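Removed from the display is one protein chain of the complex; every other protein chain stays in position.
What follows is chain A.
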Amino acid sequence: MVFYRLMLLVGMLFPITVLAADSEIVLTIREHRFEPSELKVIANQKIRLIVKNLDATPEEFESHELNREKVISGKGQATIYIGPLKPGRYPFMGEFNQKTAQGVVVAE
């Protein structure tokens, strides 16, 4: 009985997962700058952020607002999952080049 209830519960979870399919966004680092520097995303949805570093030097994607921190090697790329986010602005920066590498995620 417990098993069937559990199965039912698991079964109920799947449609939700399908509905909330991740949307994918690509962020590029070039000459220690983020392109685009403003990322528009849909609020309340999980987002797969793919960060491509075209520079030869590594960069660290960091955002206190998003609660994320990740090193991306030179000429490399990495995946960071963010959200679901409430509508608002979430600044991020490249910790290794703070002067130039600044950006913001706008959820709406």
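Odds and ends about this structure:
Just so we're on the same page, a residue touches a chain if its C-beta (ideal position, glycine included) is under 8 Å from a C-beta of that chain, and two chains touch if they have at least 3 such contacts; residues count from 1.
The rule is simple: contacts and distances are computed from a predicted model.
Of the candidates "ABC transporter substrate-binding protein", "Dihydroxyacetone kinase subunit L", "Iron permease" or "Multisubunit sodium/proton antiporter MrpC subunit", the chain left out of this view carries the UniProt protein name "Iron permease". Along chain A, the points of touch with the absent chain fall at residues 32, 46, 48, 50, 56-60, 64-65, 67-81, 95-98.
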